[in-house]
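Please read the structure below before turning to the comments.
Here's a slice of the assembly, chains where they normally sit.
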Amino acid sequence: MKKNAVHLSSLREFVMLIILLIMVGILSLLSPAFARLNNFINIFKQTAINGILAVGMGCVILTGGFDLSVGSIVGLSGVVAALLAQGNTPIIIPILSAIGIGGVAGLLNGTLVSYLGIPAFVVTLGTQNFIRGLAYIISGGRPVFGVSRAYEQIAGMNIFGQVPLLVVYYLVIVAAFAFILQKTVYGRHIYLVGGNAEAARVSGINVKDVKLSVYMIAGLLAGIAGMLLTSRTVSGSPITGSGYELDAIAAVVIGGFSLSGGVGKWYGMLIGALVLSVLSNGLDILGVASYYQYLIKGIIMVGAVYIDVRGRARMQ
Amino acid sequence: MADYLLELQGITKSFSGNRVLDDVTLRVLPGKVHALIGENGAGKSTLMKILMGIYSANAGNIVLDGQQVHIGGPRQALDLGVQMIHQELSPVLDMTIAENVFAGVEETKKCLGIFRIVDRKRMDKEAADALAQVGLHFAPAKRMRELSIAQMQMVEIAKAISRKAKLIVMDEPTSALTEKETDILFDKIRALRDKGVSIIYISHKLEEISEISDMVSILRDGRMIETRPTKGVRREYLISRMVGRELTNFYPKREVPIGEVLFEARGIGWKNRVKDVSFSLRRGEILGVAGLVGAGRSETMSALFGVLRRDAGDVYLNGRKADIKKPSQAVARGMAYITEDRKATGLNLIASIKHNITSVYLRLFTRRRLINEKNEQNAADKYIQMLKIRTESREKRVQLLSGGNQQKVAIAKWLAGDPDIVIMDEPTRGIDVGSKYDIYALMGELAARGKAIIMVSSEMPELMGMADRIMVLADSRVSGFVERKDFNQEKILGLQFV
Amino acid sequence: QTETPVFTFCISHMTNAFTVTAAEAMTAAAEAAGAKMTVVEAAQDINKQVSQIEMAVNTSDVIIIEPVSTDGVLAAVSAAMEAGVPVVIFNQAISDPSRASTFCGVSNADLGYMQMKRAIEDMGGSGSVALLLGPLGSDGQLGRSAGYKRAIDETNGAVTIAFEETANWTTEEALVLAENWLQTGIEIDAFVCQNDGMAMGAVKATEDKNLKIKCYGLDATDDALRAVKEGRLELSVSQNTEAQAQASVDSAMKLWAGEEVPSEILAEGLIIDASNVDEFLK
C-alpha cells in the first residue's frame, strides 16, 4: 500500500516527461528526419543555452524571485568574451571575463533584491536595461566577430565522435544542480526560503544570503551561457539574449515550478527546456509555416501544462 | 424529532483514498450550543468544511430546517444563514479591519442614482461597533497585518457574530485567547443562543465545553462515537471517549533540581512594545509567561531571539554576553523558538512533514555534509510517533494536516536538535488533551535533562500546572514574578492588570 | 529660425550594424554641414516612434525619419508637415511618399532582387533556396522578400523555396534554423539571408556540417566582407548607407534654408563579392 503510494506519487511527478516522450513519438512518426540520432543531439545542442539559463532561473524562482536580466547578461558577457577572444589571446581570459561579468551582475541583482529589499521584478528590469546599455556601449552597437579558432572550439568541439561539448557542459551543469538542490543543505535552504521566508529566517537560515546567492547563480550561469553562445555563433552581439529570460522562465514553469516559490524539481528544469526545443525543432523540420508555428506552439504549451496539472491532481 | 435545526446525515469523506469521515451523523437543536470534540485529526474541521461547502462529501446529506439542501460553496452556506469562524485564520492581511469584517457582504449605497457603491462610512462605523462588542477598540481602518494573532481572532469573532445567522460554527475560537477574551466570547454566545441561534462549538479546552455547551458530540477517527447532553458529564469521561484511554493527571509536572543560571535578559526593549524586560532562567526551570492579549509577550520573545531587532538590552548565556541580533545566531547558540503563529512563522506549508521536521537542524541529518535521506526519514518517523502526528505518510504536505497536527510539526522541528533553551509561545495551541499531556511530559523530560524552557501561554491552568515560576507582563513591562509555591490565580490575574 | 539648424533623426532602433552605421554617418554628415543632430531611437516600437516625431516637432527644424513602419508614421509625418517642420524619410520609403518633403534611401525590393538574382545565377538558374528573414512584418523583411519573389518568379519555377523562416536578424536564431533545415536532408543549394548577421549563422551551420552551400548576405558589414574575402560567404549587398545619410543631411539643410528638394533621392545597392571586396575592406 505504502509502496504503491510512493510509486504513484513519483509517476505523478513525471507527467511532463511522459508528455515530452509522446511529443517525441508523434514527431518521429511524422518525420523520419526528426527521429535520427544526430537530430536528438541537435536538440540538446539547441537546448543548451536556454537550458543553462533555466537552471539559474529555476534557483531564483524556487526562492520566490524573478530574474529578467539574464538575457542582458548573456549579451554583455558574450560581447566582452568576443572582444577578448580575438587572435592569440589565451581562451581562459575571455572565459573568465564572461563568467566574472555574470557573477558581478548577479551580485548586483542579489544585493539590490535581498539587502535593499527592492522588488525583484523592478531590480532585474532595471539591470536588464543597464546591462544591455553596457553591452551596446562596449560593442558600439555592432556585433563582434573575429573570434579565434581555439575559442570557437569551446562549444564547437565534439567528443566521442558525435557528442558536442556544448551538450556535455549543459548536462554537467544540470547534474551539478540536481546534486546541489537535492543533496546539500544549501539546496534545501533554497526550498525553505521559497516556501516560507519568514519561517526560514526564524529557523536560523540566513534568508538574505540565500536570496543573494541564487541571483549570483543565475548571473554566473548567464555569463557561462553568454560565453558559450559566443563560441557557438563565433561572434558576440549586443542584442543577443534579449527575450531569453522569458524562455528560461517558460522552461521552468512548464517544468512544474511555481512562480510563488518553493516548488519545483531539478528534472523539471531539464524537461521544460527540452519541451520547448523539441517543439521548435520538430516544427522547423516538419516545415510548418512560421505563422502556424505560433498557433501550434501556443496550443501545445497550454495543453501540455494542462495535462500535467490535471494528471498530478488525478493521481493524488 | 423533526425539529432539529441542522442534520448532517451519514457524511463520508475521503482524501485521495484516505477516509477521514466515516458515516458521520450530527444533529443540532435550535438555540443550543453543541460542542464537537475529538482528537487532532479526528475530522472535526473537515466535517464543518463540508457543511460550509468548502469540501464536498463523498456521501451523506445535509438537512437544514427540515429541508435537504445542497451546499455547493460557501456562498450558499452563508445565504442559508450558516456562518463559520475558521480554525485556520484567514484574514486578508493587507486590507483594513473593516474591509475584512465586511468581506463578501459589503454594504452599498446609491451614487448619482445609478451606481451602487460601497458605503465605506457605514461599514467603518458598523465594524467599529462590532469590534466594540468584543472589546476591541481599534480604528476600523487599521490594517489587519498590524494585529496580533489573538486580536485577529477577535476580529473573526466579531465578523461572524455581527452577521445574520441561524447557525454559527466556531472552530477552536479560543485557541489563541486568554480568559478575558474567552469570557467576552462566552457572553456573546449566550446572548446569541438566547436569540435562538445555534452554535457548533469546537474546542480542545474541555473546561469550556462544560461551561458553555448544552450538547456534546465526540468524534474519533472519523466516526461519531457519542452525542449527549453536557450537563453532568465528567471531563474524564469525555477524555476517555475521545482518546480511548484514561487520563487523570493533566499536568505531569516533574520535580527536577533547578541548576545554575543559563540565560539572562537585561533591559530588553523594542520600540514601545517591549519595555525594559529583565529576567533570568536556570537549568531545569520552566518559566511561564502570562499576560493579556497585546501585553507584548510574543514581541518580547521575538526580541530575545533576534526575530525583532532589539533597540535596548542584552542577553547573557552562561553568564556571558551573547551577540544575538538575528535568529541564526540564536539557533547557533542552542536556542529554539516555537512561534505563536505556525502558519506565518513556523511552518513551510507547501513542504512535507519530513522536510519541516528537519528544516532547522538539517546538518544533523547529513552524512559527509550531504543530506542523508534515511536519517531524515528516521527523524520524521520518530517525531510522528512521539507526538502522535496523524498522517498517512511523512511525505504529506503540512498544509493538508489538521490544525493540531500542524502545531505538532511546528514543535517537532525544534525538538529535533536538542536545544538548551526552548522558547514556546502558545505551544499547545490547537492540540488535543491527550497530546498536550505528551508535550507536557516532554517538557518535563527536557527540564530533567538540564534544559531551560520559557513557556508563554494564555491558558492559566497550563501555566500553573507546568511552570516553576511565572513572569507576568502588563502593558509591555514586567509587572511581577510569582514562584510556584505562591501560585494563585487571583494574584497572577491581578498582576496582569497593573 | 535659429543660427544653427537643429535636426532630429528618428531611427527605428540602434541595435545592428546597419542602423549604427546610419546613425554615425548621419551625425558625421550633420557636423560637417554645421548642423546640430539629435538621434532618438524607437526600439522598433511604432507607438514610441510616433511619440518621438511628435516631440521632435517641438524641438527641431527638420526631422529625418527612418521609419519603424512605413505606414505607421504617416499620420505623424503629416502632422509635422502641417506644423511647418519638413520631414526627410531615410532609407525606406513610406507608403505615401507625398506626405513627406523628400525620401533619401534605397528600395528594399531592389536590394532583395539583386541578391536573389545573383544566387540564382550561381546555381545555374535552377535549384532550391532557403531564406532567412528579418522579423515578420517588418519593412525590411517585406521589401526584401518582395524582391526575392520577383527574382524567383522570373525563373518560372526552376527555383523553389525549400524553407523560409524568420531569424529576427540574429545570428543565433539563424544558426538554429539552418541546423534544423540541414537536418531534414531536403536539398538546399543556397542560403539567402536578409542581413549579414543571419548569413553568418548560416555559414556557421554549413561549416559545422562540412557542407559547401553558398550563403548570401546583405548590409556589407565589416565581418561579412571579411568572410567574403575568406571565401566563406558568397557575397553581401551594400546599401550604401553613407551616401543615403549624406543625401538626407543635404536635403535637410536645403529644406531648412527654404530651398526646393527633389522628392526622391535613391542610392544604388551594390554587390560586394570576391571580385571587388578588397576595395571595401577597411
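For clarity, chains are labelled A, B and C in written order, and residue numbers in each chain start from 1.
Here is the rule we use: contacts are C-beta pairs under 8 Å (C-beta built on N, C-alpha and C of every residue); 3 or more make two chains touch, one makes a residue touch a chain.
From a predicted model like this one, the values you see are computed outputs, not experimental measurements.
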Copies present in the complete complex, per labelled chain: A x2, B x1, C x1
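Operating definition for what follows: only the chains that are shown with their structure count from here on.
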From chain A, the most remote chain by mean C-alpha position: B
Chain centre separation in whole Å, for chain B relative to chain A (CA means): 43
Cα-centroid distance, chain A relative to chain C, in whole angstrom: 33
Chain B and chain C, separation of their C-alpha mean positions in angstrom: 70
Residues of chain A touching at least two other chains: none
Chain B residues touching chain A - in the complex, by the definition given at the top: 16, 305, 307, 326-328, 330-332, 337, 339, 344-351, 355, 359-360, 362-363, 366, 369-371, 392-393, 395, 413
Of chain C, residues touching chain A in the complex: 14-17, 19-20, 136, 163-166, 169-172, 175-177, 179-181, 183-186, 197, 200-201, 204, 208, 221-223, 226
Chain B-facing residues of chain A, complex: 2, 5-6, 9, 182-185, 188-189, 191-192, 195-196, 198-206, 262-263, 316
